[in-house]
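Every protein chain of the complex appears in place save one, which is left out.
Letters A, B and C name the chains as they come in the text, with residue numbers starting at 1 for each one.
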Amino acid sequence: MSSFQLVGRKHRPEDTVIAMDGCRIGGQQLTVIAGPCAVEGEEQMLALARELKGMGVHILRGGAYKPRTSPYSFQGLGEEGLRILAAAREYTGLPVITEVTDARYMEKVCHYADIIQIGSRNMQNFTLLREAGRCGRPVLLKRGFAATIEEWLLAAEYILNEGNEQVILCERGIRTFETFTRNTLDINAVAAVKELSHLPVIVDPSHGTGRRSLVGPVSRAAVAAGADGLMLEVHQDPDRALSDGKQSLTPAQFAVLMDELRSLAGALGRRL
Amino acid sequence: MSSFQLVGRKHRPEDTVIAMDGCRIGGQQLTVIAGPCAVEGEEQMLALARELKGMGVHILRGGAYKPRTSPYSFQGLGEEGLRILAAAREYTGLPVITEVTDARYMEKVCHYADIIQIGSRNMQNFTLLREAGRCGRPVLLKRGFAATIEEWLLAAEYILNEGNEQVILCERGIRTFETFTRNTLDINAVAAVKELSHLPVIVDPSHGTGRRSLVGPVSRAAVAAGADGLMLEVHQDPDRALSDGKQSLTPAQFAVLMDELRSLAGALGRRL
Amino acid sequence: MSSFQLVGRKHRPEDTVIAMDGCRIGGQQLTVIAGPCAVEGEEQMLALARELKGMGVHILRGGAYKPRTSPYSFQGLGEEGLRILAAAREYTGLPVITEVTDARYMEKVCHYADIIQIGSRNMQNFTLLREAGRCGRPVLLKRGFAATIEEWLLAAEYILNEGNEQVILCERGIRTFETFTRNTLDINAVAAVKELSHLPVIVDPSHGTGRRSLVGPVSRAAVAAGADGLMLEVHQDPDRALSDGKQSLTPAQFAVLMDELRSLAGALGRRL
Partner (left out) sequence: MSSFQLVGRKHRPEDTVIAMDGCRIGGQQLTVIAGPCAVEGEEQMLALARELKGMGVHILRGGAYKPRTSPYSFQGLGEEGLRILAAAREYTGLPVITEVTDARYMEKVCHYADIIQIGSRNMQNFTLLREAGRCGRPVLLKRGFAATIEEWLLAAEYILNEGNEQVILCERGIRTFETFTRNTLDINAVAAVKELSHLPVIVDPSHGTGRRSLVGPVSRAAVAAGADGLMLEVHQDPDRALSDGKQSLTPAQFAVLMDELRSLAGALGRRL
């Protein structure tokens, strides 16, 4: 697998660490990104953001532009969602991450967000990747749900090739024949990408499993496999969430998981 | 599978037929779209276009904006490629189809092309789908290489929902564990979509197999399963093609296939 | 793919034709195997057998030992089922095929049946393959539902390597992410195996689709792709079948399909 260059360990042997205002992604640190699947309203977002900060979360997440399989599903609040995210940052001091789904929205999203997310369905949207390479912000690149490890690294290569070296890879499960879980989280890929690339790798067990009860064990597994962090969906009332409720943790469940992860981090020589 | 509406047989029981200048897609007619994977130069394109017209091809294809896995691969000629395609239309009188990879290129592509293609990697690029729904041209929507039949129909629903009913579905193979072929052409899906939807369905055996020697048998199979047409890659010198040479037919091989398809069409009560 | 030898075209360039009492498998002839998924009773089997013979079927099928996912499902009639199959042969003069699921049953099954079937789940039951190679009967080898084309040919190699060259390959669909159909019939594999191997290849659209309404179109596709025959489930009352009712044709539907296949065979230069 020698088709990529800039993202490879040969190009840069040491781990890339992305330093942001108040947090670092990569290196010895474990980074936890948490928040609702979609931003649903300001009050909800601010209350949750404060709670998550209190539990030690480093970065807030929340979708404003939601890619949805059906045109009849909730599509996100758009710019209003971005505004609310920025308010949550003001309120908590935590950086925020949100997805950009079209090159035309890049400037607007960069205006509000600290980290740009490229979603699974857009991993091979090459014009969007090129824009992300010129946007001046760290980019979290989710693996396409049917992308090989090589294709994923080559998608990152598009971003680095435009001059942006601040790329965070995110494994979020692949599509297989198994139907009990929403996706099959590829734990092999986490270890493989740490070996092949110098970029930080985080894991999204919420999409990777699609089932609340599996998020805890799979989060622990991701950290034990060497992931540099986790991205988790948390919602105050998952049964009423406008999207992905079945895979969202309640704040109480999330607090338990954070404690488990801290104990695990210690045994693995990492910090949380 | 009741999640889609406008694309379903319940909404419109009879087959949708798309009438274009000089050809029809859907109904009793079999439609053959052919040309090189990528437009590589004007001379090449015009010579091939004339040859293909002589063999009975209805629509010319050729990529100007090429989505490529690696940033270091040939990315297509861009607007120059569009211009050459338009010249081929002038020269032959045949309509042309080409892929649009970004909503920002939609207007330009519509200026040159008769049919807009949305590629497999963009099947769930929902902002692009919405633009396609407002572009005023027929749209050929390729199935995502890991999209279920339902997701594919819902992607078409995005286009119809914006008011554009001229959608052609194109099965081009899905990603499976099999590595002998580039993709696994899903012949079940061809029959399934003809049952579920009123939209015309065509098949791309070039990408669906990735192997020149399998293109003929799989083309015949597609027609026998009820497809309304085929999209085929043809190149004068496949071994020197800038992309997808291994799956391109030579003009001579293509001529043999056209003869076989004509004989088959007769036995199936269709016209070619 | 040079890992196999005896099954390859290099070893024997011309098509293998298996001659049986009253029928041939391979060559110009198309062979149709039909019958119920499981033998359910003598009266049912004899009545259906006579009807199928009248429609031009060449070989009767029916399961006596049924591999079932759950231990609580109907497991087949066992030796009583074999006896009924033999009675159907007496009654119609047609050869019969049935599945053997364990090397210990090989002798008994060979006593009653003309062709031995090795099912998808046993494609890599290597001791069973070796016994099949010594059983003295033609063997129909179904592709494992997650076997690559190479693994399938190597499984056949096990049989030929024991001295039995009368092997019929049967494509029956592979497991993919698609859930609308029970399996994804791999039409590429039909064409590929005809190219790679001299062995006859037939297709099972009943398991390959899992849906009655798709069996017709996919049967036509299989023949157009070059298959040497079909294996189809037919049941007088599919809704009450003890297994696989959803994918079984009624005799009336089967009769329509036979007519379509005859017309198609002519256009392809084959005989039915």
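As a working rule, a contact is a pair of C-beta atoms (placed from the backbone, for glycine too) under 8 Å apart; a residue touches a chain by one contact, two chains touch by 3 or more.
What you see is a predicted model; the values in this text were computed from it and never measured.
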Using the document's definition of touch, tell me which of A:Ile149, A:Leu199 or A:Leu242 contacts the absent chain. A:Ile149
Which residue, A:Met20, A:Met55, A:Cys110 or A:Ala191, contacts the hidden chain when the whole complex is considered? A:Ala191
List the subunit B residues touching the unshown chain? 146, 175-177, 179
On subunit C, what residues meet the omitted chain? 3-4, 67-71, 101-104, 121-122, 124-128, 144-146, 151, 154, 157-158, 161, 175
Just the residue numbers, please: which parts of subunit A touch the chain that's not shown? 1, 146, 148-150, 173-174, 176-181, 184-192, 194-195, 208-209, 211, 213-214, 217-218, 220-226, 263-264, 266-268
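One rule holds for everything that comes next: only the chains that are shown with their structure count from here on.
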By CA centroid distance, what chain is farthest from subunit A? C
With chain centres defined as C-alpha means, what is the inter-centre distance between subunit A and subunit B in Å? 35
So which stretches of subunit A touch two or more other chains? 146, 175
